[in-house]
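All protein chains of the complex are present and in place, except for one that has been dropped.
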Amino acid sequence: MNIWERFQHIDVRIIYVVLVVSIALPLLFPLNFPIEVSKETKGAYDVVDTLEPGDIIIMDSAYNPGSGPELYPPAVAIARHAFSKDVRIIGFNSWELGAQMMQRALDAAAADYGKEYGVDYIVLGYKRPLAATIRAAINDAWGAWKADINGTTFDNLPMMADFRSIKEDCHMIVVMNAGSPGAGNWVTYVGTPSQNPGPNNPDGFVRTIPIVVACVSVEISGAKASLQSGVYTGLVPGGRGGAEYELLINHPATGVGAMDAQSTGHLAIILFIILGNIGYLASRRSA
Amino acid sequence: MMETLAMYLAVILTFAVWSYLWKENIAFRIAEHIYVGLAASYGVVNSWHNYLKPTIQNDILTDGKYGYLLLMLLGLLMYTRYNRRWLWLSRIPIALEVGYGIGYGLAIGPRTYLRSVNA
Partner (left out) sequence: MRKELPLIITFITALVCFVPTVFKVTETDVRAIIDKWFVVMESVMILMGVVNLTRVHGSNVRRRRVGWIASVVCLVTLYAYLLLGIYETAQGETFSWIYDNVLQPISTTISSLLVFYIASAAYRSFRVRSREAAVLLVAGVIVMLTTAPLGAMIWSGIPQIGKWIMDIPNTAARRAIGLGASLGGYAAMIRVLLGLERGHLGGSGA
């Protein structure tokens, strides 16, 4: 076996070490690659920008700490954008372990804008069963949700005086979506009502509630199909979308910082793929 | 000091999990089992403080909605699945859940489906 053929049998542990180094180094020594904003992220930004001061939105963290590096930056960026417009936020959690993530994201964004817990934002924590609590909250949020993540009932949270039901008082739903349950539940139960209440429309929604989704990279292909069909109103695609959103709000943070590492990591994988193909073609030629 | 401890803990646990890439070992298994234990109890704690405790304190004990106790009894039937003699009772809450999901799924699902088709 000559040197070229060896390229198709590289020990995977070498690949792992090279990958770790290629991802870690740019985090320590930033390269500041330029990032171009995509039309999807700009579209999502424009949708959130239509909110008026005093509006109440629901931000759902449908992810756990494993997807945190990809979905935490857009969560903070969108929260910052909302707070800059004096929009109030209800933090919801479709995934159990995502409750603290939403708390951290909203606390981080609130600190920059002097927003107060209970007045400008609350975090509900994980409510189960998910589908039933969403369905019940469409008509009666107080009865369905009862209390926030600390167990404080809604009569002790000033913000909730203006939020009695999703269909009357919710102006937008933003979902950080890492899989199921997540955006699918909101789309099914809230995002596809008929427009006008009437005798043949038991939903009785007075308006369609826009749904903006920030998804992990694996979900992008399915999310784009939903965006094109109008099921999603806006899409922040993957970790790159989070970085782009940070640039749009002029507040580059961890999302932008991670893009250098993503570039070098991808480059490392592509180089190994090329080496593997060189080895494969060399072995075919010698055979 | 707590911050230093936190940092060391995070680093040790990260390398314990990554050690699986070399080969399976006791450090990875312990980190994995710690994660399973913490994750399982985290959900229970959240559900207790967010919903169950306020429901019992406010709705049942204060407002007197004793009908909720019947519903809770129905939910408790789920735990009979661990006893072979009473296992058939656990099928009742399962049947209710499945019927609930199917009812709404069939009623609402096609609207989303048709919106995708319309695209």
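A few remarks follow.
A and B label the chains in the order they appear, each numbered from 1.
One rule holds for everything that comes next: a residue touches a chain if its C-beta (ideal position, glycine included) is under 8 Å from a C-beta of that chain, and two chains touch if they have at least 3 such contacts.
Computed from a predicted structure; not experimentally measured.
In terms of the touch definition stated at the top, the absent chain reaches A, B within the entire complex.
Taking the complete complex into account, A:220 is the one of A:25, A:108 or A:220 that touches the chain left out. Of the candidate positions A:25, A:108, A:136 or A:249, contact with the unshown chain belongs to A:136.
Residues of subunit A that touch the chain left out of view are 8, 10, 12, 15-16, 19, 33-36, 38, 64-69, 97, 99-100, 103, 125, 127-129, 132-133, 135-136, 138-140, 143-144, 149-151, 199-202, 217, 220-222, 224-225, 228-229, 238, 240, 259-260, 262-270, 272-273, 276-277, 280-281. What subunit B contributes to its contact with the hidden chain is residues 2, 5-6, 9-10, 13-14, 17-18, 20-21, 26, 29-52, 55, 68, 71-72, 74-76, 78-79, 81-82, 84-85, 87-88, 90-100, 102-110, 112-113, 116-117, 119.
Heads up, the rule we're going with is that only the chains that are shown with their structure count from here on.
Residues of subunit A that touch subunit B in their complex: 13, 16, 96-97, 99, 124-129, 131-132, 135, 145-151, 153, 187-189, 191-192, 225-226, 228-231. For subunit B in complex with subunit A, the touching residues are 21-22, 39, 42-43, 46-47, 49-51, 53-55, 58, 97, 100-101, 104-105, 108-109, 111-112, 115-116, 118-119.
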